[in-house]
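A single protein chain has been omitted; all remaining protein chains appear in their positions.
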Amino acid sequence: MDDTYRYIGKPIPRRDAAAIVTGAAVFLDDLRFDNLLHGKVLRSPHAHARINRIDKSKAEALPGVKAVLTWEDIPDWRGGTPRTVRVLDEKVRYVGDATALVAATTPEIAEEALDLIEVDYKVLPAVIDMDSALKPGAPLVYDEFPGNIVPGGTIIYGPNCLKGVERGDVAKGFAEADVITEGTFGYENIPNALPPESVGAVAQWEEPDKVTVWATSQAPYMDKVTLFHVFNRQVEIRSIGNHVGGSFGTKIMCWQVQAYAVLLSRATGRPVKVVFTKEEHLAAFTLRVASRLQAKVGIKNDGTLTAIQGTWYVDTGYYSFTTQAQVAVGSGELMIMAQCPNWDLKNFIVTTNRNASGSTRGFGGQELKSSFIPLLSLAMEKADLDPFEVLKKNFVKPGGGYFWRDGEWYDYRGIDYSKAMDTGAERFGWKEKWKGWLKPTSVDGPKRTGIGVGVHGNADIGEDAAEAYVQIDYNGTATIFLCVAEHGTGQKSNYVRMAAEVLQIPLDRIAMSPADSLVTPFEFGPVGSRGTYAIGSAVINAAEDAKQKLFDLFAPKLGADPEDLETADGVVTVKGHPEKSLKWRALGNDRTVLGYGRFESDFTLCNCMMSFVEAGVDTETGKVSLESVVLATDVGRIIDPLGIEGQLNGCIGSAGIDTAVFEETILNPSSGHMLNPNLIDYKWRTFEELPPIEHVVLETPIPSHRFNAVGVGEISTAPGPSAVLMAVSNAVGTWFHEYPVTPQKVLKALGKIDTERRGGSR
Amino acid sequence: MTDIQTDRNTFTPPEVLTVGFTVNGQYHRFNVGTEAHEISPTHTLSWTLRETLGLTGTKVSCDQGACGCCTVIMDGKAVLSCKILTIECDGKTITTIEGLKERTSGALDPIQQAFIDHNAFQCGYCTPGMIMTTKALLDEKSHPTEQEIKEALSGNFCRCISHYQVITAVLSVVESRK
Partner (left out) sequence: MKRFEHHNARSIEEAIEILGYYKGNAKVNAGGTDLLGALRDRALPEYPDAVINIKTIGGLDYIEKDQTGLKIGALAKLDDITRSPVIKEEHKLLADAAYSVATPQIRTMATIGGNLAQDVRCWFYRYPPRIGGPMVCLRKGGKFCSALAGDNRYHSIFGPAPLVEYPDEGDIPGQPALPSHPHRSRKGCFAVGPSDLAVALVALDAGIVTTKRTVSAEAFFNATALKSTLLEADELITEIQVPKLPAAATQRYDKFTLRKPIDFAVVSTASVLTVDRGVCTDARIVLGAVAPEPVRVRNAEEVLKGRHIDEETAEEAAELALAGSTPLKMNGYKVEIAKVLVKRAILG
């Protein structure tokens, strides 16, 4: 591959690097405002209850308290999909649901005021989990959703939003199968991606109907769009993004905290900041969706899939914002990894009286795959097939295709990822380590190891429209106008590289606008895997457009056609005639050139990630450890070598691989309280227990944009959990189908404890 | 309690009226009180640094002593500023992330530069705490092993998994000292 790039693929530090390492990077809570009030939220102690009465008079009388709001005080503003969830309601639907908002001059006064609000609840029977929610006659979380089933489909994916997968003839497919397995498989530990920065917002209301919102979201322009609808299309919103302390997909769900700040600012006329405590972040923001797959799969002895049939139950907690979208994308992603002619995959989204689930890195696909691969594993075992070979064989290849989120069929026009998979397997030593199903790779006294593999691919690399402006100035500089808040992927710096490559000017000659909806065009935000291809294309197109306009202006002056011009370092030259040139300065200081770039969705390409995991099991204590991890992918072209390394290392954190090892949200079964909403009891990986990790990143040009690259960071987490389950099953010699594989589960599987019986030791 | 004999009328506990300490080379003295410019007994050091002194480089994540984001150096040791009452900091010498730059030249500390060179962060929220933890380690021990670095940083939370690149960065500083 030719490598004539100045910036693409070079190990260049991020442009915000110095700010980050000196503490100068400004995150939401670092912003300073004059006259600022602090908002706090009173939350429900019941999983399900109706509010009979709220007495806020004592709280309002506390000096320093400027507003106390309950459901009776606020407009009928609703969010969610469908738009059902009131910002404050007369009913509470989980332990932690908001019942009142307070704004005060200090956080401590606001806290004190919360204690003075008296709420009289009528406690209702609750449905904490899917089993109870789906029982006939179960209490309803919403009257609007009979049977606690939330309607499928989301308007943003169009009228034919993918709601399930129907294709071919499953009866015929099963008839052709050599092996059929079926069962119920779950990924129901609702882990939390848990970025270090808690969610929050600051709002400044302006009468009669304008508001500026600063938020922790990485997609500020979409905040504007979301809030516009939440506020009944009656409020004009300006949204501003800052440095974001991690998101992992979750922080596009900030509409509630934003609405709290907006309501309090509207009530007080002052800027109001609401930043969740870490406990609120864990217990009252967003979790992964719980996934349960009841399904049947048919496979031939050569590893060809013949039929997939079943129902996918998705527990979204007390409301859905993106769950329908995750079901659509997740279903499409299953088709990408399981090229099978015959499908009948239905789904139900279930609402329950626990904290909400929603958008998280892996977006439906990780959840479905973590349920599907265990089912497929049973079939592979029966047919005595090597899982690596089967996963490689069934991943989409040129000539294949899939339904995507809008319900349309897409013929895949990308590359064959087999080479990346083979290289990964070789690096991992798959062939040497694979001993067959339910057979350990090594046994050393009580310590055993086993291996597992998973794969994931995602066509949302080209999802949703993106827009950017690139402005050229006479002094040889350019400015990118783009509504993206940096949340850790380094993409903002990568857009500068892309524009710099198009315009051939040094990186430090390019400025970037703040992520402010008042000054930038529309942008959906760096979500899914769309950063590199979708947003990158908008920036590239804007830079190309600006360059074209510059050439159009300079062509007559140089006596040449625009297409005969080129530019580098602020000088436009006639190709092949270096003597014929003009500096950008010739524009004059009273003119700028503004390029506009837009990208329209393209679902004909996908990315790919294969994870290989070796897990260790102490068969005496039941403790599971990660012994080694290898990720394999092909990205077309590496834009940012240091950045992609970090993104792939990220497979372990943010509710990724470790959701199979120790990450889980623990709900008290009898009451619905989240018992581990803190960083001691919610387990996360520390420096002391890092497994050896290696990445295989190939660069086979992919027909995306001019740099032939696709984004891949998002999906580094997705194939990991099921690979761990497979690895532990092989190490122990018995199937594990529940996440995470805790010591209890291992010891139980080994027959050392009987957890069903009280006093179960034997 | 039956065996408490002190007479509340004759004994008055000594009150703390002012607190003085040095942050990044600058001495600050505060009255104890409830005004915004004063130190309340309930104020944690992380609150005082961020809200009273405006040094927002110190981050608060869990606010419970489990994540290391709020790590600062106090009298040479890496400590958690969310688990220290400011009123108990009288006479202390504190360094925050803002105080790592060379004072006159503004040059970055070699640790900061190594974090830049090795892309040892993603979202960057936990980075100030990691750098301060590293600084305390390297001040105490000029050539720690990789294992010692991992142990020193074992109380620093990161969800992006910057860990591997952080270790590389810190090792590069150690290497450059040889």
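The chains carry the letters A and B, assigned in the order they are written, with residues numbered from 1 in each.
To be clear about the criterion, a residue touches a chain if its C-beta (ideal position, glycine included) is under 8 Å from a C-beta of that chain, and two chains touch if they have at least 3 such contacts.
Quick caveat, the model's predicted, so the values are computed rather than measured.
Engineer: Out of A:E279, A:E486, A:E501 or A:E614, which is the one that touches the chain we can't see?
Structural biologist: Checking each option in A:E279, A:E486, A:E501 or A:E614, the one touching the absent chain turns out to be A:E279.
Engineer: With the missing chain put back, one of A:E112, A:D131, A:E182 or A:D386 would touch it. Which one?
Structural biologist: Only one listed residue reaches the unshown chain, and that is A:E112.
Engineer: If you put the missing chain back, which residues of subunit A would it touch?
Structural biologist: 40-41, 43-46, 95-96, 108, 111-112, 114, 277, 279-280, 283-284, 620-623, 662, 666-671, 673-681, 683, 685-689, 742-744, 747-748, 752-755, 757-761
Engineer: Could you pull out which residues of subunit B are in touch with the chain that's been left out?
Structural biologist: Contact residues on subunit B toward the absent chain are 1, 3-6, 8, 11-16, 32, 40-42, 44, 63-66, 68, 71, 77-80, 82-85, 87-88, 133, 151-152, 154-155.
In this section, only the chains that are shown with their structure count from here on.
Engineer: Averaging over Cα atoms per chain, report the distance between subunit A and subunit B in Å.
Structural biologist: Taking the mean C-alpha position of each chain, the two centres sit 32 Å apart.
Engineer: Under the touch definition given earlier, write down the residues of subunit B that touch subunit A in their complex.
Structural biologist: 36, 40, 42, 50, 54-64, 66-67, 69, 96-98, 100-101, 108, 112-113, 115-119, 121-128, 131, 149-151, 153-167
Engineer: Considering the complex alone, what residue numbers of subunit A touch subunit B?
Structural biologist: 11, 13-14, 16-18, 20-27, 29-30, 32, 106, 108, 193-198, 243-248, 277-278, 487-490, 642-643, 645-647, 649-654, 678-680, 684-688, 690, 693
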